[in-house]
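The complex appears here minus one protein chain, its other protein chains still in place.
Chain naming follows the written order as A, B and C, and within any one chain the residues start at number 1.
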Amino acid sequence: MIKITPKPIDIQKVIDTASSLGAGAVNVFIGTVRNTAHGKNVLWLEYEAYEAMAVAEIRKIIDEASHRWPLLGWAVSHRIGTLKPGEVSVAIAVSSPHRKDSFEACQFIIDKLKEKAPIWKKEIFQDGEEWVSAQPNVASVYN
Amino acid sequence: MIKITPKPIDIQKVIDTASSLGAGAVNVFIGTVRNTAHGKNVLWLEYEAYEAMAVAEIRKIIDEASHRWPLLGWAVSHRIGTLKPGEVSVAIAVSSPHRKDSFEACQFIIDKLKEKAPIWKKEIFQDGEEWVSAQPNVASVYN
Amino acid sequence: MKCTVKTFGITRDITGAREVELEVAEGATVHEFKQALFKQYPRLASLTSLFIAVNHAYADDGQVLAAGDEIALIPPVAGG
Partner (left out) sequence: MKCTVKTFGITRDITGAREVELEVAEGATVHEFKQALFKQYPRLASLTSLFIAVNHAYADDGQVLAAGDEIALIPPVAGG
């Protein structure tokens, strides 16, 4: 399951989708919105995705992970839209017979997703807003 | 939260307990009962714990993890009693500002828990049963 | 040929539209496309990076564009 959704992520469903009777281990990574960035309070985040390409890129990442580790199940759900601090932006779950593989594969998937998936976020502060990582040496673009 | 319980583990509650508004990452490890061991079908497992000591040992492990990684929250729940294949035996969640720490700390905790926590499991097969790891070179004790 | 180009994140703020049109020669490469793009929208050249996606995949500078390709601007991603 690869899902890009404006609705709150159902973590238990992500876990259930990734689980398998042959697995002894499920590793789950959950990304949550932090209440600060650059030492300033974050009011909320705006996430957007190029959905068709995001699904395609995440599928490539899962394919590569499945070649490198003996995965028995997996699921990735990424939220878009307006998210407040504490809310879940992404949930990734993978299952494998033994635990080490589940940790390594899950970390690989989130690392690659952050590097490759066409998803963007804008941080909204009291005094401005900023597309994260978009411009070099610009603390906040729209002050 | 450290919990040793005969009831099914509420994974969402474990995650919620570990979450924090200052965290960007939650890593969750879920141990599940495999349907095979030593190439044989597992009918069910019997888990038991020396509860007071298990809680004390897990607390030491959490304390060590909290010194080594900047954890913002954590929760460990371990089930005891009769578990069928697919059921959750343990759930561990930790949150941290950045994701790498959450992966490392969670893996440290499950590795140490398996090494130190006084918890035992007996595998029940069609043709016998065995306390896992109890005796050297004995495939199945009570055949 | 006329390319219709999807914009995301900061590239939408800079161009002011969800889709922009750009005229390039038949058989233009992604590199040539980017040169035309930067000429039309100089602020896009100041981004930390800017990849071009063609038909839902990252495209190399040498890839040749064809009429009907789905082209998109991919500024630095920040998912997760």
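FYI, a residue touches a chain if its C-beta (ideal position, glycine included) is under 8 Å from a C-beta of that chain, and two chains touch if they have at least 3 such contacts.
If you're wondering where the values come from, they're calculated on a predicted model, not measured in any experiment.
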Among the displayed chains, the hidden one touches B
Of the candidates B:A49, B:I62, B:A75 or B:V94, the residue in contact with the absent chain is B:A49
Of B:K13, B:K40, B:K100 or B:K116, the residue that touches the missing chain is B:K116
Across the whole complex, the chain not displayed is touched by chain B residues 31, 47-50, 52-54, 56-57, 78, 89-90, 110, 113-122, 131-136, 141
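Just so it is clear, only the chains that are shown with their structure count from here on.
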Using only protein Cα atoms, the chain sitting most centrally is A
Distance between the CA centroids of chain B and chain C (whole Å) is 49
For the pair chain A and chain B, the C-alpha centroid-to-centroid distance in angstrom is 25
In chain B, the residues touching two or more other chains are 99
Shared-interface residues of chain C (touching two or more other chains) are 80
